[in-house]
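Some chains have been omitted; the remaining ones sit where they do in the full complex.
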Amino acid sequence: MKYIDEYRDGRLAKDIARQIAALADPAQSYHFMEFCGGHTYAISRYGLEDLLPANVRMIHGPGCPVCVLPIGRIDAAIALAMRPEITLCTYGDLMRVPGSNGSSLLKAKAAGADIRMVYSTLDALRIAEAEPDREVVFFAIGFETTTPPTALALKAAIAKGLGNFSIFCNHVLTPAAIQNILESPDVRKLGTIKIDGFIGPAHVSTVIGTEPYEFFAEEFKKPVVVAGFEPLDVIQAILMLVRQVNDGKHEVENQYIRAVTTFGNEKAQAEVADFFEFRESFEWRGLGEVPYGALRLRPQYVAYDAEKRFSMVTPAAKDNPACECGAILRGVKKPADCKLFGTVCTPDTPMGSCMVSSEGACAAHWTYGRFREQARQVDVGRAVA
Amino acid sequence: MCLAIPVQVKEVLPDNIAKVTLDGVSKIVSTALIDDVRPGDYLVLHVGYALAKIDPEEAERTLALIRQAAAMGDAA
Amino acid sequence: MKAYRRKLDVANGRVDLSHGAGGRAMGQLIEGIFHKAFDNDWLRAGNDQSAFSVPGGRMVMTTDGYVVSPLFFPGGNIGTLAVHGTINDIAMAGAVPLYLSASFIIEEGFPFAYLERIAQSMGAASREAGVPIITGDTKVVERGKADGVFISTAGVGMVPDGLDLRSDAARPGDAVIISGSIGDHGVAVMSKRENLEFDTDIVSDSAALHGLVADMVAAGGAHIRLMRDPTRGGIAATLNEIASQSRVGFRIDEDKIPLKPEVAAACEFLGLDPLNVANEGKLVAVVAPEGADAVLATMRAHPLGSEAALVGHVVADDNCFVQMTTSCGGRIVDWLSGEQLPRIC
């Protein structure tokens, strides 16, 4: 697979890792946050942690749109889907996300809700056209990457005069979240650790470009390397971050230059701007309220806004108080530090947001990496015995 | 986040639609977010929409940098 | 004065409720489509059950329900699956499959033409495998209470003397062998699903494995610990099942797992892991180390095992982890959580 296989070469990855080890100052530690779930996934899936020296540590950020969706939004979607006139279209990722009281879209479907999994917003549009008697609602989630397809669907629905199509908008914004991680008042409550740099999003950046990260790099004096999602992309980005730290720099670098430009896809940005506007504040699961952290439909498209059209309310719903997602998403704790991890909380029965999608920090660690804890525990156990 | 893959344009169809392939698997996708799509182009595909073009020269440059870093590591 | 029977209009007709009501219409459907396609004297005898003689010894019995959608896909259809799948479950015990039964649950309105095509495929698959379908049943349910047709097959087979393959038999050090490339069936089926449609030349690997198994047993019977066909849930589910039943772990090597580029590409499109994708003509064998080479060589000499590969080993692990070495490091291979869904992220 061109542009995939070349970037998965394990030998090169190991060589670069050796170079990282050679460059990393043994007297100091390097903490880098990969904001995106895509990077978290690559790190876990390919076992990149095994290659890094002990003093280079990756902190998994909140960058998974499924994980960050608050329970209340899931509850609202379920309540909507249970209405007999509604057909709720959703990406498969959302089906198993837990709402309150063990509910989920998968279970709502089993209980009779008309919920259809779609691969693309185009499928949702097709359903709305084919079944004019149904109220077809597209459950829109995703970062900047996924928003333009929603905008185009809305545009097409308007062009076709599809009166039975609407959008439950949950699109969220990356820069706002990164900023929140660095400056939110919660940081004090949860404690924080030093973050020495960021790996910036791959596909979000194809849309928004590298320019939006300049502010952080400057304001918080942190290097940012925008990187692709393949293992070599990630390991190269880590090398670039180590170099910046060693050089005392805090620049925005672009490792994913084959697909990301400085200003991104301006056509896509324009489509989004036509239909969406900022929300003043939006709850991110695990992060709390994030100012300007999400989008909603512009007022002139109220007829297509499912929240308005169906007077949806987002019930207040609490995460499990034992869940450490907040601290994990800020790098203060690791998944295995949570006492629910791997006991009551697993991908089959997720309790917190980080266990929801395979890109969540806890899920990635459970699915791909938990043998490491185990190996450590076993080793410790043997040493003690 | 954001599962996206590099695909090659096989055929440009009317109405901002293209047939793209990845290793013998082909699919019809929307290119409404991209200008000047041509057969042979590589695109980044996400939920049925192309989001960006892949720049072959930059891709080669990145790989060269990676190999260079690796060579240094190998030597290390 | 024998009642004249109008010929089944196979080209244009449809199954209606009378075809499941136990009267003449049902008899005609069964004879005109199933008996014709399966073509053996057991069925023609028209008993409620069919008889056969066995020499005495250990037998196995298995069943599976087939509900695949779409019913027809590149490389097969629900009928070929229903024959191959049940033969394979018998073969996984190292047994020689002898006979099959088939229970059809048909949705009112299902075209005769489809039913005949499915039945003909089943007949051909069963003849090719040498495993006749000797007894069956037909039910018709109202429109909207099934999905075209469901088929449940059961099968019996005879275990060669002295062979006892069991899911708890894997031991640390055993070799793990896969008979060929993974994920072909699942990708072929998904390529025809509404909303997912993509084009690929991949065809289902649906095949009856008892011939391959017979060769393996002949070559290394005493060394084979157990076999499984990695169907639903793919290789990942199969290895995890064995691990937990045998209380062992696995260490496998990603690079060694046979995988077609098109299957890998389709999985990239859909956000799926090929290890979770279903196979219908592949087996995983756990073999004592001293027998691994012989078994592998025998497999490679069989057309259904020409791409067989030794992909890893059993390790001692109280946690029953299936660990996999990747190009860059290591990871766990876990069961899939929930349905196999295309993902966006």
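In order of appearance the chains are A, B and C, and numbering begins at 1 in each one.
Criterion: a residue touches a chain if its C-beta (ideal position, glycine included) is under 8 Å from a C-beta of that chain, and two chains touch if they have at least 3 such contacts.
None of these values were measured; they are calculated from a predicted model.
**Student:** Can you tell me how many copies of each labelled chain are present in the full complex, written as a formula?
**Tutor:** Taking the whole complex into account, we get A x2, B x2, C x2.
Keep this in mind: only the chains that are shown with their structure count from here on.
**Student:** How far is the middle of chain A from the middle of chain B, if each middle is the mean of its Cα atoms, in Å?
**Tutor:** 22
**Student:** Quick check: what residues of chain C touch more than one other chain, meaning two or more?
**Tutor:** Residue numbers touching two or more other chains: 261, 264-265, 268, 343-345.
**Student:** Where does chain A touch two or more other chains at once, residue-wise?
**Tutor:** Expected reply: 1, 4, 11, 13-14, 37-38, 64-65, 91, 119, 123, 142, 146, 359.
**Student:** In the complex, go through chain A and note every residue touching chain B.
**Tutor:** Interface residues on chain A, with respect to chain B: 1-4, 6-7, 11-22, 36-38, 63-65, 91, 119-123, 142-143, 145-146, 148-149, 152, 201-204, 206-207, 229, 232-233, 236, 239, 255-260, 265, 267-268, 271, 359.
**Student:** Would you mind writing out the residues of chain C in touch with chain B in their complex?
**Tutor:** That would be residues 197-202, 261-262, 264-266, 268-269, 271, 343-345 of chain C.
**Student:** So in the complex, the part of chain C that touches chain A is made up of which residues?
**Tutor:** Spelled out, the residues of chain C in touch with chain A are 195-196, 261, 264-265, 268, 270, 319, 321, 323, 325-332, 334, 337-339, 341-345.
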